[in-house]
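Remarks on the structure that follows.
Note that one protein chain is taken out, while the other chains of the complex remain in position.
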Amino acid sequence: MTETIGFIGLGNMGSPMAINLLKAGYNMRVYNRDLSKTQTLVDAGAKRGVRPSDVVEHGGIVITMLANDEALEAVTLGIDGILTHLSPGGIHISMSTVSPDLARKMQKLHEQQGCHYVAAPVFGRPEAAAARQLWIAEAGHPEAKKRVRPILDALGQGIFDFGEEAANANVVKISGNFLLASAMEAMGEAFTLGEKNGVERTKMYELFTQTLFACPAYKSYGKRIAEKNFEPVGFTMQLALKDINLVLDSAKEVVSPMPLASHLSNRLLSGIARGRSDRDWSELSRGVLDDAGIE
Amino acid sequence: MTETIGFIGLGNMGSPMAINLLKAGYNMRVYNRDLSKTQTLVDAGAKRGVRPSDVVEHGGIVITMLANDEALEAVTLGIDGILTHLSPGGIHISMSTVSPDLARKMQKLHEQQGCHYVAAPVFGRPEAAAARQLWIAEAGHPEAKKRVRPILDALGQGIFDFGEEAANANVVKISGNFLLASAMEAMGEAFTLGEKNGVERTKMYELFTQTLFACPAYKSYGKRIAEKNFEPVGFTMQLALKDINLVLDSAKEVVSPMPLASHLSNRLLSGIARGRSDRDWSELSRGVLDDAGIE
Amino acid sequence: MTETIGFIGLGNMGSPMAINLLKAGYNMRVYNRDLSKTQTLVDAGAKRGVRPSDVVEHGGIVITMLANDEALEAVTLGIDGILTHLSPGGIHISMSTVSPDLARKMQKLHEQQGCHYVAAPVFGRPEAAAARQLWIAEAGHPEAKKRVRPILDALGQGIFDFGEEAANANVVKISGNFLLASAMEAMGEAFTLGEKNGVERTKMYELFTQTLFACPAYKSYGKRIAEKNFEPVGFTMQLALKDINLVLDSAKEVVSPMPLASHLSNRLLSGIARGRSDRDWSELSRGVLDDAGIE
Partner (left out) sequence: MTETIGFIGLGNMGSPMAINLLKAGYNMRVYNRDLSKTQTLVDAGAKRGVRPSDVVEHGGIVITMLANDEALEAVTLGIDGILTHLSPGGIHISMSTVSPDLARKMQKLHEQQGCHYVAAPVFGRPEAAAARQLWIAEAGHPEAKKRVRPILDALGQGIFDFGEEAANANVVKISGNFLLASAMEAMGEAFTLGEKNGVERTKMYELFTQTLFACPAYKSYGKRIAEKNFEPVGFTMQLALKDINLVLDSAKEVVSPMPLASHLSNRLLSGIARGRSDRDWSELSRGVLDDAGIE
C-alpha cells in the first residue's frame, strides 16, 4: 500500500488509531493542535504537519478524530483548513462524535467542493482502539465508502453501513452513547435499591451480566457501578454531557421527546455541579447514591 | 426420586415448570384456582387437589407460582392454606414475583410454624420455562436451600444465591424487570430519534445488538421495538406495571429515589390508559412514538 | 346552641379547631390517643373520653382530624370505634387528609349503618385553623351537609362543595397539596437558576409575588424558598410525602399519569434520605440546591 493518509487529532483515541494505520502499511502525515502529541507518531514513521492543510493531498484521504463540533469546524474550514486542499476527488473521513447537524453541513460543503465527506464515528474506548476492536458506523457516498473500506478495516472489528446521508452515522453514534448512559442510570438505581434492601451490589451485577444482560456494555460499566469504583477515567462526565446534549439537540430538531435523555442530562449536570466534571461518566450513577443519602 | 411435590399455580409459567418436574421423576400434587387448568398435569401423572392444603404434605415441599401478592396470601394463609399443613420441617418454595415486603412477612410466619420459606423467583418467558432455561434467584435458610437444590436444578439453567433473607431474591427479581423495562424505554427513545432523522430502526438494532448490547434482553425486546411488532404477548403491560410498582414501593420503603422507575410507571400507566393493558410490555415503547406524533 | 360534638384528634390542627367550636358555644367531648393532649380542651370546658366511642352520641355528630388513613380506620372501626355508636342518623365529619379510596369505603360503611360520612378536609396551617381562616372542601349527603354547615362555618372562612361523593373532597384536598408542592419545586428551580446567574433570589420573589403570582401559596412558601429559611416547621416532609403518595395512588387507580407528582415524590424521598424527614416541606426545594452543588 502506498496511499498516504492525513490524520488530524491525536488524542486518546486518535493516537492508537493512527498507529494502527502505520502498522497496516499506510504512509501518514499527522497534525495535532498541540504539536507535542505528534511525536509518538513521528517516531513511528509519520510526517508532521504544522497546519491542518499540511497533511492533505489533493484527491487524497484525510481522517479527523476530534473532540467536538468546534474542533472539526476549526480544522476543516478557513484558509488553513483541509477542505480547500482536499478537492477534487478527495475524501474526508470524519470519525469524531459530532452533531448530525454539523455532519449535514459538512457533507454539503464537501460535495460543493467536489470531494466527499464520510462519517465514520466509532464505538470503543482507547484500549479497543489500540486493539483494532472498534465498531464503526459509516455513512456517505457509496464510491467514497468503497475506497475507504480497507482503511476502516484496519481500524475496527466491524463496520455498519447507514446509507448515503453522513449525518445518519452520527445519529447512531450519539444514540449509542445515550443507550450506554441509560444502562448506567438503570443499573445505578437497581443496585442502590438492592443495597438499601441489604442485597450486595456485586451479587446483583453477577446475576444480570451472566444472564439477561451478558454483554460488553453492562459488564464493563456495571462492574464500576456495582463496585462504586470509577477509575480509571475513560470518558469524562463533561464529554458525556456534550453527547447527551447532542442527542437532545437532535431530538429537538426532529421534534421527538426523549424524557430519559433529559433525565440523563440533568444527572450529568448535577454530577458536574458537584465537581465531577473530569471523572468517568459511569460516575453519573453516583447521583443515585447522593439522592439516596448514602456513599 | 420418590419425593412428592405440591405445585400451586398452573399459569403460563407454572404449567411448563410443573411438567418439567414430572419429567424429572417427581411425584406431584397440583392445585389451581381455576381447576380446568390442572388437566394437562393430571394427564401427565399428577394428582389434583381442590384446596391449596390438599397438595401439601407435613414436612414436604410445596411450590407456588402465582400472579401477585394477593394470590400468594390467599393460598398460603387461612384455614385451607398451605402454611398450617406444611409444618413442621416443610419447605415452601415461592417462585412468584411478589413484594419484598410480603416475602419478609412470609418468611417470618413460616419460621414461626417451624418450616421454611425459600424465595426463588425466576427470569424467563414461558418458552424458557418449558426449555428448562430459567434463571433463578434464590434466598432462604441454608438447609432448606440445600434440600430444594435438585428441584430448582430441574427447572432452570442457573441458580444465583442471595443469602438467607428471602426478600433479597425478590428485590433482585423486581430489579431485573426494572432493568428490562429501562432498556425498552431507552431503545424506544433511541430508535425513534433515529427514525425521525431518517435512520432505519432495524439497522440501529442490528448494530447495537451485535456489539455493545449483544445480550438476550436487548436482542429479544429490541427486535420487537425496532420492528414495532409486539406480538405475541409474553408479559402484559398490566403485569409490568404491577412489578414496577413493587419496585417503587420497595424504593419508598428503603428511602431510595428511583426517577427512572417513576418514569416507567407513568409510561406504562399511559399505555394502559390508551387501552394497551393486555398488550406485551415491550409496547411501552409505543409511548415514545405517541409523544413523537408518529405510528 | 346545645348540640354536643365529639372531636377526635387534637394535634396541631385539631386542637385549635376544637377550641373554636367551644368558643362558638358547642358542647364538646374530646378524644385523643395521647390523652395528655386533651387537657387544654378539658380546661376550656370539654369532656374527655378514653375511647373513641366515648365521645359519640347516637344520632350525633363526631369530627375526626387525624394524621392518616390508619388513624382514621383505628378510631372508626372496631369495638370501640365511632361507627357503631353513631348510628342511626349520626354524622361523621372527616376532616383529615386521607385517601379517596378510604373515603369511598367509609362513606359506604356509614351508609350501611344508617348514618352519614361527610368529607370536609381543610386547607390552611395551624395559625389559619386558630384564626378560623381555613378553607374547607366538603362532599357527602345533602341533608348531612346541611346539618353540619354551621359547624363548618365556625371553623373556616369558606366552604366549597364537591357533591355527594365524599371521596371527591379528598381528591381536591390532595390535589391542593400537589399544587403547592409543584409551586415550591418550580420556585426552587427558578430561584436557583437566578442565583447561579447572579440574580438575587429575594428580588425574583418580590417581582413574581407582586405580579403574576400574587397569592398566598407563592407568597408564603416562596419567601421561605427565596430566603432558604425553612423555619418554623408547619408541615413536615414526611407528611408531604404521604400526601403526594396519596396523589400517586389515586392516579394509579384512575389510570392518570402524573409525571410532576412522581418527580415530587422522588424529591421528597431524597430529602428524607438526607435526614430532612421532620423539616418543613418547603425544604423540598433544597434538593434543587443539592443538585446544583450549592447551599
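Each chain gets a letter, A, B and C, in the order it is written, and its residues are counted from 1.
We adopt the following convention: a contact is a pair of C-beta atoms (placed from the backbone, for glycine too) under 8 Å apart; a residue touches a chain by one contact, two chains touch by 3 or more.
Just so you know, these numbers come straight off a predicted model, no measurement behind them.
K.L.:
Taking the entire complex into account, which one of A:216, A:259 or A:293 touches the absent chain?
P.N.:
A:259
K.L.:
Just to verify: which one of C:234, C:257 or C:271 makes contact with the chain not shown?
P.N.:
In the full complex, the listed residue that touches the missing chain is C:257.
K.L.:
Using the definition of touch stated at the top, determine which of C:182, C:238 or C:277 touches the missing chain.
P.N.:
Spelled out, the listed residue whose C-beta touches the missing chain is C:182.
K.L.:
Touching the absent chain in the whole complex: find that residue among C:31, C:123 or C:281.
P.N.:
C:123
K.L.:
Hey, which chain B residues sit against the chain that's not shown?
P.N.:
Given the touch definition above, chain B has residues 259, 266, 269-270, 273-275, 290-294 touching the missing chain.
K.L.:
Considering the whole complex rather than only what is displayed, give the residues of chain C touching the chain that is not shown.
P.N.:
Touching the chain left out of view, chain C contributes residues 100, 123, 135, 137, 158, 160, 162-163, 165, 167-168, 171-172, 175-176, 178-180, 182-183, 185-187, 189-190, 192-194, 196-199, 203-204, 206-208, 210-218, 247, 250-251, 254-261, 263, 288, 291-293.
K.L.:
Counting contacts across the full complex, list the positions on chain A that touch the omitted chain.
P.N.:
Here the touching residues of chain A are 245, 251-252, 255-259, 262-263, 265-267, 269-270, 272-273.
To be clear about the criterion, only the chains that are shown with their structure count from here on.
K.L.:
Interface overlap for chain B and chain C, more than half of numbers shared or less than half: same or different?
P.N.:
Counting shared over all numbers used gives more than one half: same.
K.L.:
Any idea how many Å lie between the Cα centroids of chain B and chain C?
P.N.:
Measuring from centre to centre gives 39 Å for this pair.
K.L.:
Touching at least two other chains at once: which residues of chain C meet that condition?
P.N.:
259, 266, 269-270, 273
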